[in-house]
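Next up is a structure, given as structure tokens.
One chain of protein is taken out of this complex; the other chains stay put.
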Amino acid sequence: MASQHPDFMAERLRSLTQTGADTDMGKLLRKFWQPVAVSASIGPGTARPLRVLGEDLTLYRGEGGRAHLVGGRCAHRLTLLHTGWVQGDDIRCIYHGWKYDGAGQCNEAPAEGAATAAKVKIAGYPVHEYCGLIFAYMGEGAAPQFDLPRKAAFEKPGLIVLARVQVWPCNWFQMVENSLDAVHVSFVHLAGKVGPFGEAVTAAIPKLDYTETDAGIRQVATRSASNVRISDWAFPNNNHIVTPGRTKESAWVHRGVWSVPVDDTRTYKIGIYAIPSVGPEADRATLDHFEKFGDYNPADHHDELFLEKKWPEDPSLQLTPAQDYVAMMGQGAIVDRTREHLGKSDLGIALLRKIFWREMEAMRNGHPTKPWRRLDHAEDMKMQGRREPASA
Amino acid sequence: MASQHPDFMAERLRSLTQTGADTDMGKLLRKFWQPVAVSASIGPGTARPLRVLGEDLTLYRGEGGRAHLVGGRCAHRLTLLHTGWVQGDDIRCIYHGWKYDGAGQCNEAPAEGAATAAKVKIAGYPVHEYCGLIFAYMGEGAAPQFDLPRKAAFEKPGLIVLARVQVWPCNWFQMVENSLDAVHVSFVHLAGKVGPFGEAVTAAIPKLDYTETDAGIRQVATRSASNVRISDWAFPNNNHIVTPGRTKESAWVHRGVWSVPVDDTRTYKIGIYAIPSVGPEADRATLDHFEKFGDYNPADHHDELFLEKKWPEDPSLQLTPAQDYVAMMGQGAIVDRTREHLGKSDLGIALLRKIFWREMEAMRNGHPTKPWRRLDHAEDMKMQGRREPASA
Partner (left out) sequence: MASQHPDFMAERLRSLTQTGADTDMGKLLRKFWQPVAVSASIGPGTARPLRVLGEDLTLYRGEGGRAHLVGGRCAHRLTLLHTGWVQGDDIRCIYHGWKYDGAGQCNEAPAEGAATAAKVKIAGYPVHEYCGLIFAYMGEGAAPQFDLPRKAAFEKPGLIVLARVQVWPCNWFQMVENSLDAVHVSFVHLAGKVGPFGEAVTAAIPKLDYTETDAGIRQVATRSASNVRISDWAFPNNNHIVTPGRTKESAWVHRGVWSVPVDDTRTYKIGIYAIPSVGPEADRATLDHFEKFGDYNPADHHDELFLEKKWPEDPSLQLTPAQDYVAMMGQGAIVDRTREHLGKSDLGIALLRKIFWREMEAMRNGHPTKPWRRLDHAEDMKMQGRREPASA
């Protein structure tokens, strides 16, 4: 890398952060199913605006309950469609009543007639709901099978599965890089307050191992024989980790977290918690806890965290994301990677970028990209932290 | 149009929206008296800043009550003039006391002397008050006679005339286009809640007729033999309509509404209500109603309207503008007209643009523009909605 021209390198680094429909990364991300909203955020017969990958879209749920994702504006005079009416599985514009189906096909233009309607189409993306999240396929051609996002650990019987989304005002790629950076845990999660996560991991500097898998990258951070942290990151933007539960007695929790660009300076941190059910009373406490603290978004507390240095109360749903937020947002909206000093402890980040550059280059050259597929072996993340996760 | 080069067409469409002093549209709009403020908004001996057509100005009223409109900044060190003192019919700068008359002529520069003052002039525009509005002429040369903005319907005896202004954060031209778009009424004014206006007009798709007149465009929308809606639009940005009154029993109201650019992304929706006086008690109720609901500006409730979809209470002064706001603001700050799909129901918009392009071209070529003059026949807007407007 040292011998490469700085402008070339700057451009390469910038390419990691640009996700518009006409960019290499934008095209690459659009080849995958992406979670775009929590299922519960949109009721039958309602619509709302949704920005994903720099595109302004309309998310609506038909009166029968099926979710749809179409363009943000009516083709006629470009008014926002979500302000109109959901009728059956269609959505009608407030301005002159043009109506679209879930594929974006106009099927009624009241003051114009059927011939006009037939010629009009806006964007319309396939949608799939899984684990309380709405996924969309925003790429060209037919959507791939809905397989890579799935995990056996999320589909086992006896789980409470909870979904959550936050918008962070920074670029998606520094959030992905944080997933492949095991060292940060030893510092970031000891900042301000030490929650159960920090306690479990300890401040020891881990021995690192990053391996490319069929699905993405397996990350192993060994702090001691009894403190081995494993996570499976799936291309292009999902991390599968386990974290401590709500109390010291709680089982550890499997989590799937995606970093999905709203646009290049905002990112959905969106994902699920798969929590072992352990009886009605404890489950009720888990749901109450989620109800009470799950709405917390550190971005709503930016100045408190950065200037007043006040940390939130709840360790699992508030403190851990707040600590990550301070570290990642602290890099700026889009970190200037031309000024960074990576070292040997940034192995995971180096591998991550290498894979993305390889895949973007293949795509640009018209070569096949890697056929990522979900890991078919059982998840073996048992040795996270110092205790056995009860859920494994 | 299909055969024209897309860049040429994009430029033509853009010219409709640009109103700075050095643009074609800016020059055209400046040939007309424009309402810029509500008379009651500025008391004797006071001054305030006012932005019109992208120019930062100072509106002040002399101690004797006469309104003046001069440049926004002192010529000396460019401090905002409205922060200074009104003295007689002059305004004095806070910073070093330079004083200007209502024509913008400096007549005192205390630490400099009379010779300096005599050489200094800032902008100063003729002002005329009518129906509770302050009009200004911001063009070159002598102001035309104050005639085109007048309507016989506003000057009849026995009227309560009320003035109102709102700033909407969108381009003036999509507000003008909405005036020449009779179809929108069948959808927009049935959205959320149906007020008396929606009820009167019904959801039927009208037969449309648009005709160029001496003053602008006459618009006739026929929904049935007994439901004919007529409005007279006057060049370049005034609409004369009738709308239902405050209650089902109330007479219909004549309204003059102007869309005046604050700049290219904000617009004054400014105008008057001419309400038939029908006795002290009902008149008092009318004034109370205006007092209570007349300050409503949908732009202050943007997120409520667009995200929470909560509609305001009062149908005439709140709901109708809120519905229009959602439709027009929903197009964006400046709608991208290169992406629109106009149809046969957009006749009024097509005529409107044709007239503006014709006038701008005449002006550019040094040819005379059309000598628009107010309609001298009596207004005949009787068949608005399903009932006879009592005021006609």
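We call the chains A and B, going by the order they appear; numbering starts again at 1 in every chain.
Just so we're on the same page, contacts are C-beta pairs under 8 Å (C-beta built on N, C-alpha and C of every residue); 3 or more make two chains touch, one makes a residue touch a chain.
Not measured: the values here are computed from a predicted model.
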| field | Options A:V188, A:I230 or A:L317, residue touching the unrepresented chain | value | A:V188
| task | With the full complex in mind, choose from B:A37, B:A109 or B:V260 the residue touching the hidden chain. | result | B:A109
| request: Consider the whole complex, including the chain that is not shown, and state which of B:H96, B:R150, B:K193 or B:R374 touches that chain. | output: B:H96
| field | Residues in subunit B touching the chain absent from view | value | 48-49, 73, 75-80, 83-85, 93-97, 109-112, 116, 120
| Absent-chain interface as seen on subunit A, which is shown | 183-184, 186-188, 191, 205, 306-307, 309, 323, 326-328, 330-332, 335-336, 339-346
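Definition applied: only the chains that are shown with their structure count from here on.
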| task | Specify the angle of rotation obtained when superposing subunit A on subunit B by their C-alpha atoms, rounded to a multiple of 5 degrees. | result | 120
| Distance from subunit B to subunit A - Cα centre to Cα centre, in angstrom | 46
